[in-house]
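Here the structure comes first, spelled out in structure tokens, and everything after it is commentary.
All protein chains but one are shown at their positions in the complex.
Up next is chain A:
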Amino acid sequence: MFRNQYDNDTTTWSPQGRLFQVEYAMEAVKQGAATVGLKGTDYAVLAALCRTSKDTNTLQRKIMPVDDHVGMSIAGLTADARVVCQYMRTECMAYRHSYNAEFPVRRLVSNLGNKLQTTTQRYDRRPYGVGLLVAGYDEQGPHIYQVMPTANVLNCKAMAIGSRSQSARTYLERNMESFEDCDMDELICHAIQAIRGSLGSDDVENLTINVAIVGKDVPFKMFTEAENQKYVKLVKAMDPPLEADHDPLSEEGMSDDDMTDHGPSSSGVPPNDTSDMETTASTGGSDAH
């Protein structure tokens, strides 16, 4: 990206009708480690690549529980994510206290989208630099919602965000149709298979896969070390997600940065209103435009 005279604050439009600050906020999401969300008929699963370091303890959490029926995984600025998560938790607790019922997930993310939108329209605020995959289960069934700094909220059958997530999205797109017939274990294996492709070759040692699930009679829970290991072992025994001649660890053609004709660049070609890269693996209605 190149700096230009229209990117100083959120309240300045470019002549092409773009808000550069908002688009720059999207870049923050692409810097975060990849995370994947998918759903079947009774369960929604989240998988995330968490950076572990010998110095820091596992306080850098990518997957955050919100309520018994909702949880989310993040990509981007962790500090912004904590604030968003706290907002969602407060909303859920207040709803439960007032109505003795679970907050319907669709309405929760819709409220969140509205809250994010105000940050894109005020001179004294900046967009939240975090993308979320919200997984929930309520009377309408399982849900996966993608929430972006642009305040776009997408209802997805499956989605991946973060760096090197294109390969995950490709895998999800190819296997999407089979998710409805999968049981819980198969769904989890699909999630891990999808995210495997986003492991770069250099930091395989430092990234661990964390999984969380929510669904029918299953309150949102993150798997323990033991459960994580069990599923990762199951998946390791399976073949790599893509064809044998295509090495999933190679970065050719995988990086989101390769798509130079998308995103803010100096070419000045305006992208579509919904950033194209994120919609490849999502179908089903999209909310809160």
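Going forward, a contact is a pair of C-beta atoms (placed from the backbone, for glycine too) under 8 Å apart; a residue touches a chain by one contact, two chains touch by 3 or more; residues count from 1.
Here is the rule we go by: contacts and distances are computed from a predicted model.
Chemist: Could you check which of "TFIID subunit TAF5 NTD2 domain-containing protein", "Proteasome subunit beta type-1", "Mitochondrial ribonuclease P catalytic subunit" or "Trafficking protein particle complex subunit 2-like protein" matches the UniProt name for the chain that's left out?
Modeler: "Proteasome subunit beta type-1"
Chemist: Using the definition of touch stated at the top, determine which of A:R18, A:R51, A:R89 or A:K230 touches the missing chain.
Modeler: In the full complex, the listed residue that touches the missing chain is A:R89.
Chemist: Residue-wise, where is chain A in contact with the chain that is not depicted?
Modeler: Against the left-out chain, chain A lists 65, 89, 93, 96-97.
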